[in-house]
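This structure is in structure tokens; I'll ask about it shortly.
Omission of a single protein chain aside, the complex is shown with its protein chains in their original locations.
Take a look at chain A:
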């Protein structure tokens, strides 16, 4: 179902495209102390493109979930191209956010976090973040954010015009042996797709350091017991 031309910013086509831009933003600028969320879409339009895809132009605002409701909103603009190919391929995003480098630095927190967990003795392991009641210990928050950022790589890759992903919860985090001075973390994350309401499970291996940021090394779709629901694409 297609809409071309100006889009209603409060309707789902614009919102889904904006969410894709958010995933892209988080893969580039997310950290254990920074995850961006969509605040609202101001303007949106879409057009078919020559190669057979659809390109969305978006004007939207984002906030850093880490700063809570007190945080400032950043104004962003993005082009999001959903290719039309036989097999699904990842959308392509071009993104620009104003004042991205002016937001409060989290270098100190990142460093402290890194130092704490890079030691060879560190063996972090936890389940259900947050728990059923939305609770998460302060210690787990940076791990939750790291999972969210790492999951953004998957969500970005798996997105189409017919999906809208968020991370529902972190089923588990297990620290692996550090490699090349990177924190190595194995996550099992549960993604929620809003249109189909499906919960999709992914296992992933991610690395992080203050210098290199988040990298996702391996991803593996996992069937959920007892029945296997394939990912929407």
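The rule we apply is simple: a residue touches a chain if its C-beta (ideal position, glycine included) is under 8 Å from a C-beta of that chain, and two chains touch if they have at least 3 such contacts; residues count from 1.
Criterion: contacts and distances are computed from a predicted model.
Colleague: Which of the following names does UniProt give to the chain that is not shown: "Carboxypeptidase A2-like", "dolichyl-diphosphooligosaccharide--protein glycotransferase", "Aspartate--tRNA ligase, cytoplasmic" or "BolA protein"?
Modeller: "Carboxypeptidase A2-like"
Colleague: Among the options A:48, A:111 or A:131, which residue touches the chain absent from this view?
Modeller: If we include the chain that is not displayed, A:131 is the one touching it.
Colleague: Out of A:45, A:106, A:166 or A:209, point to the residue that touches the absent chain in the complete complex.
Modeller: Selected residue, touching the omitted chain: A:166.
Colleague: List the residues of chain A that touch the chain left out of this view.
Modeller: 1, 8, 10-12, 19, 35, 37-40, 65, 69, 127-128, 130-136, 166-169, 171, 190, 192, 194-199, 201, 224-227, 229
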